[in-house]
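Of the protein chains in this complex, all but one are displayed in their positions.
Letters A, B, C and D mark the chains as written, and numbering starts fresh at 1 in each.
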Amino acid sequence: MNEFFLLMKSELMVTAIIFLLLFIKVGKGMQNERLLPLIQLLLLLNVIFGFFFNQEGNAFGDMFHSTPMIVFEKNILNVGVYLISMLFSDWFKKTAHLAEYFLLMLSALLGMFFMLSSANMLMFYLALELASIPVAAMANFNLTQKQSSEAAMKMILSAAFSSGILLFGISLIYGVTGTINFEELSNYTTLSPLYTMAFIFLFSAFAFKLSVVPFHFWTADVYEGAPIATTSFLSVISKAAVAFILITVLYKVFQPLQNIWYVLVLLLAFITIVIGNLFAMRQQNMKRFLAYSSIAQVGFILVGISGSNTTGISSVVYFLLVYVFSNLAAFGVVSVISEQVNKESISDYKGLYQTNPLLTWVLALSLFSLAGVPPTAGFFGKFFLLTAGGAKASYAFMIVVVLNMVISLYYYLKVVRAMFIDQNETPIAAIQISAPVKLALIICSAGILLIGLFGWIFDFIQSLN
Amino acid sequence: MPNTINIILVLLLPFISFLLLGLLGKKYFSRTAGIVGTLLLLIATVLAMHTAYEYYFVYGKIEGLYHSFVPLQFQWLKFTHSVSIDMGLIIDSISVMMLVVVTFISLMVHIYSLGYMKGDPRFSTYYAFLGLFTFSMLGLVLAANIFQMYIFWELVGVSSFLLIGYYYEKPSAVAASKKAFIVTRFADFGFLIGILVLSYYGDTLNFATLIERLTAPESNEFKLAVSSTFLGMSALTWGALLVFMGGAGKSAMFPLHIWLPDAMEGPTPVSALIHAATMVVAGVYLVARLFPVFALSTPVVLEGIGWVGAVSAVIAAIIACTQTDIKRVLAYSTMSQIGFMMFAMGVSNYGGEEGLGYTASLFHLFTHALFKALLFLGAGSVIHFVHSNEMSNMGGLRKLMPITHLTFLLACLAIAGMPPLAGFFSKEEILLAAYQHNKIVFGIALLTSGLTAFYMFRLYFSIFWNKPYEGHSAHHGEGGWTMMLPLLLLAAGAVFAGFIPFGSYVSSDGLILPTAFHVTFSIAPVLIGLAGIFIAMVFYKKSTTHPNKIAATINGVYQAAYHKFYVDELYLFITKKILFNLIGKPFAWLDKTVIDGIVNQTATVTQSIAEGIKKMQSGKVQSYAIYFLMGVIALAVLFIYIW
Amino acid sequence: MNLLLLLIVPLITALTILLCRNSLQVKWTAFAGSVVQLVLALVLLFVYRAEVVAGNAAQLFFEQDITLIESLNMHFHIGVDGISISMLLLTAMVVVAGVLFSWNTNKMTKEFYFLLILLALGAYGFFISFNLLVLFFFLEISIIPKYLLIGIWGSGNKEYSANKLVLMLMMGSALIMVGILGMYYIGGHDVDLMHLSNISIPAHLQKILFPLFFIGFGVFTAFFPFHTWVPDGHSSAPTAGSMFLAGISMKLGGYGCLRVAIFLLPEGAKEYGQVIVILSSIAILYGAFVTMMQKDLKYLNAYSSVSHVGFSLLALGMLTQTAITGALMQMISHGLMTALFFAVIGMIYDRTHTRMVNELGGLMKVMPFITTVLFIVGLCSLGLPGLSGFVAEMTVFVGSWQNDDVFHRVATIAAAMSIVVTAVYILRAVGQVAMGPLKNEAYAHLTDAKWNEKLAAIILLAGILSIGLVPGWLNDLLTPGAEIIMNRITGK
Amino acid sequence: MMEPGLYHILFISTALFFIGMYGFFTRRNLITMLMSIELILNSVNLNFIAFNKYVWAGKMDGLFFTLFIIAIAAAEAAVGIAIIINLYRSHQSIDVASAEELKY
Partner (left out) sequence: MMNGSTIIFYLLATLTLTCGLLSVLTQHIFRAAIYVLFALIGIAGLYFWLQYEFIAAVQIVVYVGGIIVLIIFSIFLTQQTGEKLAAPKLDRKIWAALATFCGFALTIVQIYQHSFSSFSQDTVDPTVANIGHQMLDVNQTGYALPFEIVSMLLLAALVGCIVIALRNKTEQ
């Protein structure tokens, strides 16, 4: 029994926090000013706890399983959620439903944990829903804003639609193979067109969650409309979780279909990078801009996944670790500015460096990291992804992919240019950054700068395989 | 054995002068720069003379043969295992002779400039440049390696550029300096390629080895160089031809002569030094240096050299007859005289009696340096006096400047080949060599020497006789002793240099060539020269209208000659119209619009694609769902039916 | 000698700059740091010479190998040979000069110097690394500082230029990246340069990889027709920016072309040698002719850079040992010369506020030092003996001529023709700017160079002259490296 | 006419699935879109039950899947309706075309 607790410690910890929040809400309730530090403290404990007492094994028959890699992935998500709780303090303090918001967020996180640990389709599906339905509600948390409701509506409808297709795929897989267990599915080697089709139905749901073109259309709208905390949760935590489980599903469960999914992944990676870049190029709203840029990033993740070797896994995990820091830093800065002066357009950022050098540097660093420019960790992240992908892909493909990095640099530089170079009569006034936000931004910057230089981090991830 | 230290000092003293005056001159030597430079050069001259004495009379001749010595050689830059630039000093009969000429003329100019350039704001700079030039010229002369020669060749060019453009605030001087540099640079391009060719086949850059290998028909290098052909000519021929191109440029041979008249924009002493006596004969020296190769291996090229020299001589002489700027007349005369030297080379053979042209050419080089420098310095005095270059502003100066007049007259007689002045002896030898070898060239040469006498005396009479002087009164006479002394010294040279038995010192094969002097042969040239002098006297001794009438009767020819046969215009057309408008402009356009345009267009196209596909993101959640389903179907079809 | 010092010094300098309080402190810190670096480079040179004299015939000196990522076999492998040392020296000199020439930068001084030093750091790292990943890392590090330097402190159409520059360079590095990935798998999961140089890479793969590397690095060094960032980038950059671009950044490319593309992929080099020769001959002449038409001094120098760099690429395409030595010499010479040229242009611009040739004139009278330097640099550019340009160009020509066939010969002749055109445009420009009557009355009150400018100019001139007058040391420095590369080409 | 079996039921479920999709694509009222979603989910349920019954009767995986889908569908519908009601409050309409502010 002891073992069981340790095996599911991440989930249990999160559940405990959820119920604590529920009791606080149902009971006397707390002022945001006091509740938020408490939540941040709990999440910090959660992060720390995540690094201890790691166990490997199965529980609930074939429902739940855990490996060091999965635990590490969960820890990445924990860190991300902790950073979110710090970065968006300004917004959290203002919201009327802080406890509920975190309750939903942690439920989604719980869903992702289960998703990572899932060992069969049922668990996977339930966890996926648990990870997405609360997020749709979270998207609506700017309750009086039209855009927020629109975003939530688009999200819940699209998510329901995609889970319909997912379920249809699963049902066909079940019909063909007679099992929903991952282990057994990976042993099913009789290929048939129907099985392929079912796989594509299933894959489309992953693609939807990861916002792979052409299943990405909801992304930008939702990102733009939702509160920034939700957006960053969606674009970082939720994306990372789905990418992690996609690796398991492709590498393990659909190993027999490798010839098909390899091409599929490469094809979609290509389209995703190109379309994501093309859309990102002309965005003016920072959130929307980051949404599209994150679409392009997913394309690179797919390239890494296509490598179908242990380097592929490690590089994706590594990249997402870096991505958490980079993207959250970017969203953090956007949020600070958006909350304080209510400006989200790139042109509003003109001359930002004159008034807010710290924010500018953090944002610039994170954008460089996203663009994959050294010495930021993003460079290494991208490089490892491409290294993994390069194992099998052709030169022509790699050239196209890498040239797209140049295009992506173009639009990241647009922001950098606005902040550093462009002149502005009335730049955004100097912003007072609250302590937790500052701390989180510094953590993110440190992560961006240091992760890349510490080569052993990759080795560590590699050793988890 | 040569005294290495002496020779090094000869080379380095001018350089020290350059460094000293160039770096510190402004601060410490603004008044005394001339003295410092002159003293240093005086030492160098004495050492050079000493070196010459020792070479010719002490150690140079071994068993009747003048040897070539390389007292110092060190590797400066290694290209391949066998090809390297070995900086060295070569001591042989021609280099020693040139050493004397260069240092002596340079010394004269240094002294002369003390008076001529007095009070110039950039006095020290002027002397620094003179030092640089002398150093470069000496380096060129002493070069033991063809690449070393090229290096100093270029340095000479740049010193010439600096000195022509010395009056940098005068646009015409700037233009002239650029022109001189660029035209010679163009020739040097040929020289460089020639060096590449010769060095590749000779597998060395050292003159001695190179000549040895490329003149020995049994050596592998020679065989390879002769057997490799390009456009129907052997590699060796190409190499020799291209090397000569460099020499032709520097020596202002037709058609690369256009820079020389313009170069007269520099201070007159500079013209005397560079554009009369020393630098412009570098081409002749180059041919002499490689003479065995030209004579033994590529007689075709040597033949060509002869023709180029002859054509240049006559053209320059014709043009000189029509010019009114006294320095330009002298410039064309220089070109004409170098033409003489060139065709003398061209009509020579290697060794023995047949090598008369070679000796004659260098003899003429020697004497010409003296009297041409004299002419220029005299002209400088005149210009100094009247503050103009135009003949029309002069006349009747013989009384006002007696010493200048006398020395100028001597120089004119010398250049006209009147016995017993220096020019007579050297020119006679050239004519004799031409007569023996090529009658047509001989004819041209005869004609040219007549023209020479004519235009020189035209010049002489225009300056010193003609109408009485109308300008300002003589406010400063003929200049101080500093300006007179060089004139007198050079005049002495012009009178007596001809008596040197040149053949016993310089010959193509190093053996003594007995001076052949035929009185009978000399009659015709002297008569022709006298005729030229007479005509000039008739026309110009008094201010008459004869010249204008004659000019009017042969208007076409006169205009053509007056406009230097339109060669300048041709060049202008080629550079302005073809290089700038037909090549430069289209290239610039190509770069701006096409190559850069492609880069910019890539960005524009990408952006317009991005703009074009934005409609897909319509904000309609149902459209998104349709795309979703269509995507699934497409992928399913792809992987079921197509893949 | 520990090569890590070469990285630590600039790093500490950069960090110290961030801590500085006022701009004077920043400037002196940057100056001190760069001087220390220059001293280090010189010490390195002498230590290396001493080792060579002592008979050490190793391929790499002062090697260090620190494991970065064990599972991917990524090592921080650094070392130097003569070629690297010469490049380091060049970089150090240009950096000191750049720091000095920017002395009167007042806008965001701290950031400016920080970025300068960061850029230099990238170059130092690049020249000493012998692992492709590390090399690439340092190559890319230096790109973004360029963008900001041009964008913030530049002039003219700076946003456009900065964008163009950074995107084109990134495109180049993208190709390099693909090449490195290919190498990673070909080399058995190892991208160590020395390791890769010891394995034989199949010819068909070399044919794929070589263009990737060569074009990739070629973009950095203005390989025709990928040179279009050069004019715009240089003309918009601040003085130090142009100097660094021309003096350092373009050298990264040339060095990479040689060290990575040709050294590792000799078969590819042979395959594409003729293409390179054709393109660079075009570049040389074309660049020269386009330069002739320029009126803006910076454009003029930028296009002349295209032409000059063409020499080193041409020489690389020639694939003879002398040519390779010549290519390296040309890189170093061009680095010093063009950096100084840009510095002079910057000095003139600072005073007259124009760079248009036809608005300038007669400056010799008011600023003799600056115009003298301009003269010397101009003469160096047109290949006057005694200055570095001559030595480099002649080595290139002699090296190119070693190829005994009409094609290479014609290309060499075509390239050599440019020395005439170069003379034309250099003399036109210099003549117009320095000589003639004073164009504008206002210029009469301008001042000559200040101490910092004089010092910087003298440092670069010292480099130019030391190569021009005594080329032997540089030749000795470069030859062993070139020989190793040549041996790989000839398959010894 | 054939004896009804697996394929018949699969036909029904597939048809219902795409009917639901058609509804989802074309309905402009958000609530009707939600109903279409219910149709889609039900068709999947039918699939699972049919497979469980006809092919894989040895275990009850399909049955449990259906059971949980029904639960999830309820939760989804609840959240969906809450969101729609909130949207109605701010937009005064539940026409999907009224909420197309976020685009491009």
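As a working rule, contacts are C-beta pairs under 8 Å (C-beta built on N, C-alpha and C of every residue); 3 or more make two chains touch, one makes a residue touch a chain.
Keep in mind that this is a model prediction, so the values were computed, not measured.
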Worksheet item: In the intact complex, which of the presented chains make contact with the chain not displayed?
Response: A, B, D
Discussion item. Using the document's definition of touch, tell me which of A:A159, A:M197, A:I313 or A:I407 contacts the absent chain.
Written reply: A:M197
Response to the item:
Residues on chain A facing the left-out chain by the touch rule are 15, 18, 22, 59-64, 96-97, 100, 103-104, 107-108, 110-111, 114, 122-123, 126-127, 129-130, 133-134, 136-138, 140-141, 143-144, 152, 172, 175-176, 178, 192-194, 197
Worksheet entry | Contact set of chain D toward the excluded chain (per top definition) | 1, 3-4, 6-12, 14-23, 25-29, 31-32, 34-36, 38-39, 42, 45-46, 49-60, 63-64, 66-68, 70-79, 81-86, 88-89, 94-95, 97
Item to complete: List the residues of chain B that touch the chain left out of this view.
Response: 622-623, 626, 629-630, 632-633, 636-637, 640
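To be clear about the criterion, only the chains that are shown with their structure count from here on.
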Discussion item. Tell me which has more C-beta contacts between its two chains, B-D or B-C.
Written reply: B-C
Worksheet entry | Most centrally placed chain, judged by C-alpha centres | C
Worksheet entry | Whole-Å separation of chain centres (CA-atom averages), chain B against chain C | 36
Worksheet item: Between chain A and chain C, what is the gap in Å from one C-alpha centre to the other?
Response: 42
Worksheet item: Which integer distance in Å separates the CA centroid of chain C from that of chain D?
Response: 65
Practice prompt. Mind pulling the residue numbers of chain D that touch at least two other chains?
Written response: 21, 24, 33, 100-103
Practice prompt. Spell out, as numbers or ranges, the residues of chain A touching 2 or more other chains.
Written response: 153-154, 157, 161, 220-221, 410
Worksheet item: Quick one: in the complex, what on chain A touches chain C?
Response: 311, 314, 368, 373-375, 379, 383-384, 386-387, 390-391, 395, 398-399, 402-403, 405-406, 409-410, 413, 416-417, 420-422, 455-456, 458-459, 462-463
Item to complete: Can you check the complex and tell me which residues of chain A touch chain B?
Response: 153-154, 157-158, 161-162, 165, 193, 196-197, 200-201, 203-204, 208, 214-215, 217-218, 220-221, 260, 263-264, 275, 278-279, 281-282, 407, 410
Fill in: chain A-facing residues of chain C, complex
67-72, 74, 133, 137-138, 140-141, 143-144, 147-148, 151-152, 158-159, 162-163, 166-167, 170-171, 174-175, 177-178, 181-182, 184-185, 208, 212
